[in-house]
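Removed from the display is one protein chain of the complex; every other protein chain stays in position.
A, B and C label the chains in the order they appear, each numbered from 1.
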Amino acid sequence: MAVPPKLAARLKKVRLFAMDVDGVLTDGSIIVLESGEEVKAWHVRDRIGFFMLRESGAHFHTAWITGRKSNAVKGAAENLRIGALYQKCEDKGAALREVTRKFGLIPEEVLFIGDDLVDLPAFKAAGLAICPADAPDVVRKACRWTTKAAGGKGVFREVADAVLQAQGLWPRVIGRFEKSV
Amino acid sequence: MAVPPKLAARLKKVRLFAMDVDGVLTDGSIIVLESGEEVKAWHVRDRIGFFMLRESGAHFHTAWITGRKSNAVKGAAENLRIGALYQKCEDKGAALREVTRKFGLIPEEVLFIGDDLVDLPAFKAAGLAICPADAPDVVRKACRWTTKAAGGKGVFREVADAVLQAQGLWPRVIGRFEKSV
Amino acid sequence: MAVPPKLAARLKKVRLFAMDVDGVLTDGSIIVLESGEEVKAWHVRDRIGFFMLRESGAHFHTAWITGRKSNAVKGAAENLRIGALYQKCEDKGAALREVTRKFGLIPEEVLFIGDDLVDLPAFKAAGLAICPADAPDVVRKACRWTTKAAGGKGVFREVADAVLQAQGLWPRVIGRFEKSV
Partner (left out) sequence: MAVPPKLAARLKKVRLFAMDVDGVLTDGSIIVLESGEEVKAWHVRDRIGFFMLRESGAHFHTAWITGRKSNAVKGAAENLRIGALYQKCEDKGAALREVTRKFGLIPEEVLFIGDDLVDLPAFKAAGLAICPADAPDVVRKACRWTTKAAGGKGVFREVADAVLQAQGLWPRVIGRFEKSV
């Protein structure tokens, strides 16, 4: 799990992890019951990633910015203590600039993970644009880093691990998990 | 995401995107609760594809023609503003000819995406027959284009992107997503 | 979709398609809600395979023999007009011999598709033992044919297509789907 060398300098500055939901934290499947109720499939290792950010001792911010809307996403955001949640968002660039200001940050301190055209404006508003392995070509070209993981298979966790390593927080996080021995 | 060269001439004429549902817009899984209720798993990038068609500025038609029936499909069709929905369809060829006439089109302006034997009559009624990467051999032989994506993994989106590019509408669509910057 | 040559002679005799459910008609996932309710994920092309058997003009029998029990399986068996359903079956060998007699057949006319140790007795009671691509080694060794498809990805359909071809019924089945043109 080496930190991509060219990215290390940028990763060192990251204070806000902002991201799309469907296709990034999920594999893009929109699972719908006959009642219209939606089901989301998250990955346990991504969830632990949000926990690791908090345990790192550094003060990171998190934001989810999605064009869709569901109670499942709202519940998960509360559960994982996501700092800002934008649902039914029609302009992800504006949303990301807003949340960047809200947290008192500058774009260089912000990364955004997205997987589709609707994420292009957010990529431009972020200091570092990242997409999953299975994103379309047009999105990959707009991003500086394509993760090894595909959507829903630990994309966020791969990014979180890399940032924690680049910022020298890895031993502390590992220690947090090992200390209970 | 290059447009397949041999197809470009045909793609330029397309006005109607007609398709099967299970195995094309889904991976073929029929997910059933004990109550008999059915669950469908769509892909977020296909859904955005229907949105892109509308945003392209051209006047495209859409139709779903399926041999099965569920409220989940009805709800999704309304949600995505699909122009014509045929459920429990026993003759997909007749249905496609009907909807072609209804929209005032000729077969050369119609593409159909299907994945199985029940789709053969519709392939014959369409100007362009397309199937997913995981369709059976007998279906692939009946089709002019086998997409790179497997069923449920963005088959429709791959087709939509190619048509938009062939018709010179790509910059406009991309611009629609970028302009909010 | 070539018929495996060594199997052709045996496939010609098949009158009963008997099979396990989980791991054969599904990918082995046992999906459970908090209420204890179970969800099953079938494949649309397997379902069409049962339809094709009926449309072939030949008189085939079908049986599902499973060690588990759920309403979802019962509903699907009715829906697909499965001739015999054994749930919570503790001796699949005895069940298969019973259903073979019930339909007035001999073992040479029976194939059984299974994926695990609990299916070994049924393999011995069948004239032809078949397992999915992802079955454990000990099961594959007990079977004459390992399908190219993994569980839940069209295993039964692969078998049905091969039997229909071996028995010269393929043109009729294809014709059934094409004639509506």
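Basically, a contact is a pair of C-beta atoms (placed from the backbone, for glycine too) under 8 Å apart; a residue touches a chain by one contact, two chains touch by 3 or more.
Treat the numbers as computed from the prediction; the structure is a model and nothing was measured.
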Omitted chain - touching chains that are shown: A, C
Per the definition of touch given earlier, which of C:55, C:98, C:116 or C:178 contacts the omitted chain? C:116
By the contact criterion defined above, which parts of chain C meet the unshown chain? Give residue numbers in ascending order. 22-23, 26, 28-36, 39, 68, 90-94, 115-118, 120-121, 124-125, 136-138
If you put the missing chain back, which residues of chain A would it touch? 1, 31, 33, 37-45, 47-48, 52, 70-72, 75-76, 152, 154, 157, 161, 173-174, 177-178, 180-181
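Quick note on the criterion: only the chains that are shown with their structure count from here on.
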Hey, how would you classify the chain contact layout here, line, ring, star, complete or other? line
Between chain A and chain C, tell me the centre distance in angstrom, where each centre is the average of that chain's C-alpha atoms. 44
Would you kindly tell me how far, in whole Å, the mean C-alpha position of chain C lies from that of chain B? 31
Residue numbers in chain A touching 2 or more other chains? none
